[in-house]
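For this view, one protein chain was removed and the others were kept in their places.
Chain naming follows the written order as A, B and C, and within any one chain the residues start at number 1.
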Amino acid sequence: MKKKSARRNKAASKPKITAPKLASGQKERTITNKSTEALDGTRTMIPRSKENNYTNEMAAKRREFIKEMTGVEVKHLANYSFDPQILKNNLENFFGVAQIPVGLAGPLLVNGEYAKGEFYVPLATTEGTLVASYNRGMRLSRQCGGIITTVVDAAMNRAPVFCFESAREARKFGQWLKDNFPEIKSKAEATDPFCRLKLIEQYAVGKLLYTRFDYVTGDAAGQNMVGKATFAVCEWLKSIIPDIKQYYLSGNIDTDKKHSFMNSLHTRGKRVIAEVTIPNEAYVSISKTITHEMFRFRNIANTGAILAGSNNNGQHAANGITAMFIACGMDVANVAESSAALLYSDLLPDGSYYYSITIPSLIVGTYGGGTALPTQTECRKILGCVGKDTANKLAEIVAATVLCGEISLGAAIIGKDWVSSHEKYGRNF
Amino acid sequence: MKKKSARRNKAASKPKITAPKLASGQKERTITNKSTEALDGTRTMIPRSKENNYTNEMAAKRREFIKEMTGVEVKHLANYSFDPQILKNNLENFFGVAQIPVGLAGPLLVNGEYAKGEFYVPLATTEGTLVASYNRGMRLSRQCGGIITTVVDAAMNRAPVFCFESAREARKFGQWLKDNFPEIKSKAEATDPFCRLKLIEQYAVGKLLYTRFDYVTGDAAGQNMVGKATFAVCEWLKSIIPDIKQYYLSGNIDTDKKHSFMNSLHTRGKRVIAEVTIPNEAYVSISKTITHEMFRFRNIANTGAILAGSNNNGQHAANGITAMFIACGMDVANVAESSAALLYSDLLPDGSYYYSITIPSLIVGTYGGGTALPTQTECRKILGCVGKDTANKLAEIVAATVLCGEISLGAAIIGKDWVSSHEKYGRNF
Amino acid sequence: MKKKSARRNKAASKPKITAPKLASGQKERTITNKSTEALDGTRTMIPRSKENNYTNEMAAKRREFIKEMTGVEVKHLANYSFDPQILKNNLENFFGVAQIPVGLAGPLLVNGEYAKGEFYVPLATTEGTLVASYNRGMRLSRQCGGIITTVVDAAMNRAPVFCFESAREARKFGQWLKDNFPEIKSKAEATDPFCRLKLIEQYAVGKLLYTRFDYVTGDAAGQNMVGKATFAVCEWLKSIIPDIKQYYLSGNIDTDKKHSFMNSLHTRGKRVIAEVTIPNEAYVSISKTITHEMFRFRNIANTGAILAGSNNNGQHAANGITAMFIACGMDVANVAESSAALLYSDLLPDGSYYYSITIPSLIVGTYGGGTALPTQTECRKILGCVGKDTANKLAEIVAATVLCGEISLGAAIIGKDWVSSHEKYGRNF
Partner (left out) sequence: MKKKSARRNKAASKPKITAPKLASGQKERTITNKSTEALDGTRTMIPRSKENNYTNEMAAKRREFIKEMTGVEVKHLANYSFDPQILKNNLENFFGVAQIPVGLAGPLLVNGEYAKGEFYVPLATTEGTLVASYNRGMRLSRQCGGIITTVVDAAMNRAPVFCFESAREARKFGQWLKDNFPEIKSKAEATDPFCRLKLIEQYAVGKLLYTRFDYVTGDAAGQNMVGKATFAVCEWLKSIIPDIKQYYLSGNIDTDKKHSFMNSLHTRGKRVIAEVTIPNEAYVSISKTITHEMFRFRNIANTGAILAGSNNNGQHAANGITAMFIACGMDVANVAESSAALLYSDLLPDGSYYYSITIPSLIVGTYGGGTALPTQTECRKILGCVGKDTANKLAEIVAATVLCGEISLGAAIIGKDWVSSHEKYGRNF
């Protein structure tokens, strides 16, 4: 068996198949590795059970299959502590778990409307110094009275585009949407008890009407909920308005799993703001510089962000967001849109530094998706974010955490201890 | 003890502390929960060992501390299968692991320059239907001869900004940088054997010179490597060029953990292209429509992307990228920049559909960071991406996977089976 | 005198003054050229009359001053055909007119809601081939039934930003704005009989509330009208809401005389769409290619626009817009925002080509500004755009003209007769 493994392993890097030529049609292939379930021509299919695919047995079978096909013996991935049945709405072809190390930062003092008090924040990351750096920001902000957090808006979007014969028909339809909003709203909301349609944005382009349906979705992040609701509305519209030649459930302005200006302007997920005011003396305690210099640098950083065409004029919001998303069971792919931010600061007359971050498309939920999985639930429990009406609380804690990271890295860039810190704590290369 | 836990748990959601007032200075706080290591005034510090902080004991102590402070008993997080010593350069204050379920998709047929043959791809995600959807794209692309992948560029960037008295001094310095590139290059490369400085981009703004140092970094993603190298160069420059009034190691055009136009134009990480040509008949087999209609929709999706100001005119590159990043030990926060993409397609005269995705800032590495962790290594072994000269291979497999996801979701949007699929496999809300 | 002129002329290029050093304070200067009205230290002031500055005499005096100071005898500029009194609200220090040559294109067949029928379009430009090229597009579009135009939205914006102590106060104020919209509207509209406040957009960033007041302004472009109205509202708000620490009449999201995504999304000026459907045979008559190829190229041009981060995925809307703006008395600086556009096309099943341009921030007016000047009025008369309710008509004609230019240049790029045309008609270099 060992010998076979070695052979397979080699196979993985130097495959036996003949690489197909460019832009060609069907190719002949010499595939020697075959599982017993190879159903599709030469295609060696991953083991799957039609009865129950979410079992330890099937997971093991797939690990065995991996060994068979690639020679790789998967052990650590097999080290999970739950019944695969719980994954039915989360994952197909389960065969193990990725173990992402989680560190603890805190206490983070949050003065929010939902999150109030001190929190110890689980951060799942493999970037050395990150937990230490966030921790430094938490310590400083706590000295300054904590981070004030405010959720100022919320929306989950699905953006169908409707195609007409002409711009005028599109405009007429746009007016119809406005006139009939209550009925549309009722159709949409009938699909889910937590679904609330707030607004239908409209953008006219040629004979197309791009729309963006904005919902609130309770504690769920809500992408599927709003997809289902909008689909129901669209099918109904299509059935009663013959002018609609065609529609697509997404005209690409949602913009799901992607950054866009539209998201930053109009909110996707939560629009949450974290603020703190740091007296100059406090700032000096973690930095080699003063707030006045920090403010001058802010101007340079803003100009750089404009020059680069960046979606974030701060430093590294994505770090804190991602680490919390992984730990807490968020859809991590939403880092794409959640990583946008507006950092705004102000040098107050007394020399203290007002620091704020506005995250306009922070996609968090405490219900649905991966939120119910075991370690994810534990991490959210640590934050008191399990159960009803906790999504805004989680949004506030994420934003507060992000701001602590901005404070810390901002000071490091100014103070030049950035590289040396990474040398000490970070990856040694 | 149990009773105490319950009390603490309550404390987490209804904290006893007096919330500080807005924008105030130091506050009085009534913190009743104290660990034995409370050193900083009222601040209850997370247990830490100065001798060796990376042990099972310290991890357990921190889990105990969590229980103490929040009442939450952490069990699943404790289910890790490695020695915490390995985390020394990856994480501070380790107390457990997040278990992210991993599914298998494939076979994915890749016709790359580094990745050749069939691969079974581990995807760590909690979004139902995702693995199934990528799998569908892999099946179709395999029928069409597989995905052709090409790494066309690579760069890791650190972007110091230099401050002068005037634009002319900045320009003079810019010329100096060009004239002395070989010496600068040698200073930079002396800091690490894998570090190669390719180019220093320059952008003049007022009295500032924004620069962007572009490196290749072997198999490492290389953010720390280039930070160290650029810092060495900057300190040297500062010491010999008195005109430099000040510099900052990042002028915010790197743009690290953030999307920017600059990244999409000039590459950050790997610039990798995946391509496939799908005959109309093959396309029809997974879709309710034809390639001609797909091409019309592409135009609508492009227009939507332009309208929204999106960083990606495709569908959902972030999904595949994130799922592979988590599984394979990449820095997942880099989804912020890695999620940008350009989808370009073409309807060929014979009705077949040329489909490509260009990912301009795909940040992957197979050395350093979190790559050496156990499950992460196993996942990359499955792909044959462990060891020297495997970073480009991994980039190619990621890009091929992403394209399969585009094919599949694109067909779903057109064919309207999107919502129903999520209803079947996805989260049930 | 001649001799003196020559000397002065030389002075202009080789000045006698000592160039001040960098970043210094007040400098000594040796200015030898002095007018009799030098009032401000060594500063030689331009002749000005406190009684009546808008006379032929003062214009002549200033031309004489120019000769005195620079040696340049201004003759052609003096060739104006109106009484300078008319310039009282348009220009200070008048001394002559620029003569911009105007060519005629047409007939342009417009099937608008305001513009109906055939128009001959005055284009003020110095770019050879431009009139010919627009003319070609007009001929083709006329064969295809003319250009359909639709004004789908209108707004003129002034965007005050309000500063508070915290995000929550800003949010509270935002709610107040919504609750008290009728009163705000009435305050705003009291400043001008044509001013109608439609909406106050709100964007929360930290402790700031950026707002954007959207008005309709009758036949005027309306920048000054909305400035005045918004200023009145702001001063009133400041007087009654003590939470407002400060406000600025523009927080830079208006965005006046600048392109922005916000303008393209939310309209500034008119949002106007021009459409035409070109049968393949008709298209072939002006092009060396077919509509199918044109559609393939559209995809490439869209991808290029996305890649470049362009504010216009079409070809050259600015050409037609600028030429009409100069001719017709628009504020030409608004080309900055008016030049943004979305070109959307579609290849119809019968091979004909649907072509549309959406101009989201076309700033036109037929009242106020430079509209009443003589040649400007004549040009608008040619278009039937003088008098009440003609602004939308003008917007439609501009959009129709722009689309003709897109058709023509698009065909040229595909057909490669672009350069040769410029060689024939254009500037011979």
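Quick notes
Assume a contact is a pair of C-beta atoms (placed from the backbone, for glycine too) under 8 Å apart; a residue touches a chain by one contact, two chains touch by 3 or more.
It should be emphasised that the depicted structure is a prediction, and the values quoted were computed from it without experimental measurement.
Note on the undisplayed chain: of the listed residues C:60, C:199 or C:307, the one touching it is C:307. The residue from C:151, C:170, C:237 or C:262 that touches the chain not shown here is C:262. Residue-wise, the contact with the chain that is not shown comes from B:205, picked out of B:45, B:60, B:86 or B:205.
Mapped onto chain A, the footprint of the missing chain covers residues 22-23, 165-166, 168, 261, 264-265, 295-296, 298-300, 302-303, 305-307, 309, 313, 342, 344-347. Contact between chain B and the absent chain runs through residues 113, 148, 150, 152-153, 166-168, 170-171, 174, 203-208, 261-262, 265, 271, 273, 275, 309, 342, 344-346, 354, 356-358.
In this text, only the chains that are shown with their structure count from here on.
Between chain A and chain C, two chains of identical sequence, the interface residue sets overlap for the most part, with shared numbers making up over half of the total. If each chain is reduced to the centroid of its CA atoms, chain B and chain C end up 42 Å from each other. Centre-to-centre separation between chain A and chain B, using Cα means, comes to 12 Å.
Note: centroid distance chain A to chain C, computed from Cα atoms, is 40 Å.
Chain B has residues 22-23, 261, 300, 302-303, 305, 307, 309, 313 in contact with two or more other chains.
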